[in-house]
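Here the complex is missing one protein chain, while the rest keep their positions.
Presenting chain A:
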Amino acid sequence: MHGVRRSRESREAREARRQREQEELNTYLSLQEDILSRKKDKDWSKDAFDLTTRMLNKNPEFYTVWNYRRLILLNNIFRNSSPHEKIDILANELVMTISALKVHPKVYWIWNHRRWCLENIPEGGDDDDMQGWRKTCWKRELYLVEQMLDADPRNFHAWDYRRYVLSSMPIQRPETAELAYTTKKIESDFSNFSAWHQRTKVLPRLWESGKLDKAQSLQQEFVLVQNAMWADPDDQSVWLYHRWLIGSGDDYDSLTREIKGIHELLEEQPDSKCMFSPILATLNLTNACVSGCMETLVHYKRLLIRSHTSRLGPEGTQILREECLGLLKQLEELDPLRRQRYRDLGALRRRHCQ
């Protein structure tokens, strides 16, 4: 192995180590043999349960043993427990998975067992609230996910799990709360694309349910995106999210307003009263930012042509086409990595212009 010093082990030490490993191996194999044959014999005893604990502490990836453990819980332990005892047992299961996850954070089967436990929490609570225990456990789970996302805000497994937890909570949290969570994550790091992505899931639901007025909300989103551009104009997330806001470009006013705004950003007119003035004053536009602007402009102008040609008239449409061609030519120089794509897009447009 590279960089690892070959250790000087005496023959005796090596032999002793080999013996120890062989013993460990034999213990493990006989434990495995014992558990699998008990499972085959449908042994649901407490002894069998304790054996699964031992095995899973050694090897939490052994998904058959997780299955067996759940079968024992369902066929024996739960049948002989009161709801209070059941909740204690499940709480214990959850603790067990936390210890396992600390060592093996990515093992799917541990998360799977956690989900099963949460989904099996009985009705009941410490007061008269029949959903009491469920509320507590799911709330705690949400907190756990938030800790994970604090540690790694781009962990898409965690975001996925978050969506699962939110949809499983007995009392659904208001979507506005989730929107606020994504706002918090975005404000702490504008390039957290996963948080922007979550926003694209939450907002449509809020618009559909009428909790947020779509037109007003969109305006606010455009402002948020502009703030993000100010903080980090090279950021791809921002451009992608902006595109999502524009969508198919059916809203002529938004589309033309945003196109104008991006033009002004490019043309660097710090005296203009445009919305981007604060940005222009402090920005040092890099090539990546400029090409991001231009590429977006080409896309938006195409949307204008596609959706609003009657409003533009033949002359207006032709002007837009020529503007696109000009932008694409500039992009070939500014973003040489993707010049082939810009050339092809340009060729397509030239054919349209003829």
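Just so we're on the same page, a contact is a pair of C-beta atoms (placed from the backbone, for glycine too) under 8 Å apart; a residue touches a chain by one contact, two chains touch by 3 or more; residues count from 1.
Everything that follows uses one rule, which is that contacts and distances are computed from a predicted model.
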Not counting the visible chains, the remaining one has a UniProt entry; which protein name from "Terpenoid cyclases/protein prenyltransferase alpha-alpha toroid", "Coiled-coil-helix-coiled-coil-helix domain containing 4a", "Zinc finger C2H2-type" or "AP complex subunit sigma" does it give? "Terpenoid cyclases/protein prenyltransferase alpha-alpha toroid"
In the complete assembly, which of A:Lys139, A:His197, A:Arg257 or A:Arg321 touches the absent chain? A:His197
Can you tell me which of A:Trp44, A:Trp159 or A:Tyr181 touches the chain that was removed from the display? A:Trp159
Selected residue (touches chain absent from view) among A:Thr27, A:Ser188, A:Gln236 or A:Thr309: A:Gln236
In the complete complex, the non-displayed chain touches which residues of chain A? 1-2, 32-33, 36, 40, 61-64, 67, 108, 112, 154, 156, 159-160, 163, 191-194, 197, 200-201, 235-237, 240, 243-244, 288, 333, 335-341, 344
